[in-house]
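Just below is one structure, and these are the notes that go with it.
All protein chains but one are shown at their positions in the complex.
Per-chain numbering from 1; labels A, B, C, D and E assigned in written order.
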Amino acid sequence: MSVVVRGIRRADQSTVDGLAALGVATIHEAQGRTGVLDPRLRPIYAGAHVGGSAITVRVPPGDNWMIHAAAEQCRPGDVLVVAPTAPSETGYFGELMATAVQVRGVRGLVIDAGCRDVAELTTMGFPVWSRYVSAIGPVKQALGDVNLPVVCAGVLVRPGDVVVADDDGVVVVARERAEAVLAASLERERREAATRERYRAGELSLDVHGMREQLAERGLTYVDGQPPDDH
Amino acid sequence: MSVVVRGIRRADQSTVDGLAALGVATIHEAQGRTGVLDPRLRPIYAGAHVGGSAITVRVPPGDNWMIHAAAEQCRPGDVLVVAPTAPSETGYFGELMATAVQVRGVRGLVIDAGCRDVAELTTMGFPVWSRYVSAIGPVKQALGDVNLPVVCAGVLVRPGDVVVADDDGVVVVARERAEAVLAASLERERREAATRERYRAGELSLDVHGMREQLAERGLTYVDGQPPDDH
Amino acid sequence: MSVVVRGIRRADQSTVDGLAALGVATIHEAQGRTGVLDPRLRPIYAGAHVGGSAITVRVPPGDNWMIHAAAEQCRPGDVLVVAPTAPSETGYFGELMATAVQVRGVRGLVIDAGCRDVAELTTMGFPVWSRYVSAIGPVKQALGDVNLPVVCAGVLVRPGDVVVADDDGVVVVARERAEAVLAASLERERREAATRERYRAGELSLDVHGMREQLAERGLTYVDGQPPDDH
Amino acid sequence: MSVVVRGIRRADQSTVDGLAALGVATIHEAQGRTGVLDPRLRPIYAGAHVGGSAITVRVPPGDNWMIHAAAEQCRPGDVLVVAPTAPSETGYFGELMATAVQVRGVRGLVIDAGCRDVAELTTMGFPVWSRYVSAIGPVKQALGDVNLPVVCAGVLVRPGDVVVADDDGVVVVARERAEAVLAASLERERREAATRERYRAGELSLDVHGMREQLAERGLTYVDGQPPDDH
Amino acid sequence: MSVVVRGIRRADQSTVDGLAALGVATIHEAQGRTGVLDPRLRPIYAGAHVGGSAITVRVPPGDNWMIHAAAEQCRPGDVLVVAPTAPSETGYFGELMATAVQVRGVRGLVIDAGCRDVAELTTMGFPVWSRYVSAIGPVKQALGDVNLPVVCAGVLVRPGDVVVADDDGVVVVARERAEAVLAASLERERREAATRERYRAGELSLDVHGMREQLAERGLTYVDGQPPDDH
Partner (left out) sequence: MSVVVRGIRRADQSTVDGLAALGVATIHEAQGRTGVLDPRLRPIYAGAHVGGSAITVRVPPGDNWMIHAAAEQCRPGDVLVVAPTAPSETGYFGELMATAVQVRGVRGLVIDAGCRDVAELTTMGFPVWSRYVSAIGPVKQALGDVNLPVVCAGVLVRPGDVVVADDDGVVVVARERAEAVLAASLERERREAATRERYRAGELSLDVHGMREQLAERGLTYVDGQPPDDH
């Protein structure tokens, strides 16, 4: 049975936008080193950085019909998250569909498969994080689902979860934890700013973080001169 | 036996140039979703877009001697298509060879192996679509063939076929079908332009293409609220 | 036992800088087509080109503690070379650590694993050659070694060896051979400049290098017209 | 925070055993073509076929400490399901741990990483489905979780879900749906037995399933003789 | 347009059977080191060795409908060769379809995608060479072609070409060349038998094939003792 779920819950837009302004690596750390999608998903152009509420789409291999159905469920501030039911290198998404969803305020696409028209998407400023760039076009013959939970690039994404993507990749934050993760991320940024200043001043991380003793305790030894031949 | 075939037939230059101005994805669709090379072939820099008649080269693993032999067979408007007889990550092609073929009017290179000197090739404006960027250099010790049919990145390319490449990848059009594919591609572009306008005006593809009924017939169901926990 | 070796020998800085100004492909050829790291290592931004003396680091999977220990051993003109003891897609290195080592004069990082904060690293002009871009963060719990020989991306790198990296990848030159390889590389560049001029003037490599006779001897045959159907 | 959840719910053992007797492909079809883990997971020996209730384990890269913690939570009829928090080729599991869990009635292991001691595991009859066979050993230094939901090889597995594995791979059935999927699988087997008899008698699937008309409607055409040269 | 070509030409059955008795490596050498499919195609069980006339099938990603249509075109002594139009890890083929084509005398399947039911196929003695073993099932919704030329795993296969497969992989012989390749293969086997006897008697290949002089001419040098440290 194929389903489109309407009227999903989303996180507060201010929380979403707060997360959207932060880096993927920071959010990942702040929520306990979880939620990063497989690094094989790469942005189609450098410098893209978006965040939004996930509209999730399950698509059959090589078939993008359900992305059309998903477009209607999108609101300004959303991000499309598309997972094929079997691995696929098809280019599911291009400039025409981007036009259709960009006018609805969709901020970007995350897809564990291929996308195409990357020159046009770059010009439009519609970012995509995909596993492949592939000119191979999809068909429209089989059903899937919209707004059911999906596993995308190895991570569970539920509709309404917050998705943030930048040059480092893509991270998902559970909707219920979005506010807490935002707070933890901001706190982490503050701490890092202080560290950065000390590093810029020439201090070593060994000293800033008191690592020397810990390393010695674990058994780290310092020797002088070239390493022995018998390594 | 190793062979260089001279004086191959090419498509009309105006047809070649017409196809060269179109996108790879469009041509692929217009000829029935065929002809796209493996998406692992990627351009060495963004924004490159060329088309031309294929000069095909079969090379032994790690050996680029036959590309030198192929250079003599090139005319303005040609594109070199190189396939190794066994998979290879060697950088078969660099700035020196690009210099030699660019003066003969060659528009670019498609190679199911490695290329190198990508900084220099970018400066020269000589685009390459390759599977690897690799500084590992080739030798010149074994023969191959020039202008026999090759399978390059999973697709049959015959000498004189039309090859078009852009940011989305590479597509091949059989020489005999070039004119027909050009016409079908232009027709497709016209249709897409009309669709694009309706999308920009905010219409949904579900409505523009009358998909609602088809989806319902296949059994698509709409439900409201969050998805059930048992997914 | 974990070890940090202090006070390693380096090549003369003028030799290092001489090699740093040359291309990876050139150096590779000049030292007998050896020393290139696996082409899966790619720069995080185009146009980066550095060379320096290797500070080598062995890290456990997912653990970057030893890079902190390595930072103290770095001098201006060094390049960090990091190899995990088991394959890992973790993002071991980001903007904070780059800040810490950039103030010490480190020129770049080569890592057979992941790196992150690529937008910030690009802004800072701190280049990294890595196998992955990955937001997944490391822990700091287990020891490794600094300045022991490592195999990085398939190639042996000893502390103090010269590492050069550009858009084509990464090459290693043994410290003891650095001067000789520099001389051979410069000689190679001179020869190539002469060849380039002849290519630009329209000469064919077949003639410039006297290949016609060699090819004929090996059995290369020229035929006219289309290739036969039975290929 | 790291957690071990005790006393998870499991499906009825008779239902689990019913599913364990069926093929992975059959179950996958019967639950709507879902639930199959990435095909890169392969059995370490041919002919293994098990099913059981999932004990789920999240492990850091290269660290198997939590599998030790998980062993205590296992009951007869369970299957261990291990997912690393970052991709890893470490051999997390070998003959010693297999000895420890086999005496507790564990039927097998599914791991999206490496395993080792495959000769001994084969002799013991303890099957493992893994992404790699790898002699690289793990450490015991960092925490993870036991019996929280995991994404393993691209599929969500919750503790107590039913996992079935055979020569074709691994499939997961949600605990709540286990009974229904068992019934649907048995029904599917009955239908397939009837089809098999007709195929054995020489009937064509085109006729058994009435496909001729459907194919013709979609536009399939029959032509005689060799295909045209222009394919 | 989708097409099924009926009544294709095949090579003489005696020639086909002669080739079927030979090894893939031998045939590959005998026809000038060409025709081997990508080594990622592997047999589902060890010891399988078949040869036959190719019935070629182009299938959409994840859709096996055309294999049903192809079954009708098979005759005793044929081998099915299936290529997806876009890369796919779906398990297109299982025990039921094997039953249907085995009664028609089909000797095996070569598929550049997934297959399933490998335990049952092994029991039946129906060998498959596939890129993946995958329990993920196909749909039956879209058309392809039967008996048009296909590129399968990087090699052109035309209907009626001879396909031979063993533990080393798969090789294709053009129908028109089958007889000549058979003769060359047998001649090669005779030569190798003589060489084998000399090797068994303890002679070195350097002497049997007179390589010492050639190696010396090219510059090979012999030195005694351990290699120098500076390698």
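Simple rule for what comes next: contacts are C-beta pairs under 8 Å (C-beta built on N, C-alpha and C of every residue); 3 or more make two chains touch, one makes a residue touch a chain.
Quick caveat: nothing in here was measured; it's all calculated off a predicted structure.
Only one of A:Arg75, A:Lys140 or A:Arg177 touches the chain withheld from this view, namely A:Arg177.
Hidden from this view is one chain, which touches chain D at 1-9, 45, 65, 68-69, 71-72, 89, 91, 94, 96-97, 99-100, 103-104, 114, 116-119, 122, 132-137, 139-140, 142-143, 147-149, 158-160.
In the full complex, chain C touches the hidden chain at residues 1, 32-34, 38, 85, 87, 149, 151, 154-156. For chain E, the residues touching the absent chain in the complete assembly are 23-25, 28-29, 33, 36, 39, 42, 46-47, 49, 166-169, 171, 192, 195-196, 199-206, 209, 211, 215, 218-227, 231.
Going forward, only the chains that are shown with their structure count from here on.
Applying the stated touch criterion, the connected components after chain C is left out amount to one piece. Both copies, chain C and chain D, contribute mostly matching positions to the interface they share, with over half of the numbers common to the two. Here the spacing of chain B and chain D, counted between their Cα centres, is 39 Å. As a whole-number value, the distance joining the C-alpha centres of chain A and chain B reads 29 Å. Listed for chain B are residues 1, 33, 149, 231, each touching two or more other chains.
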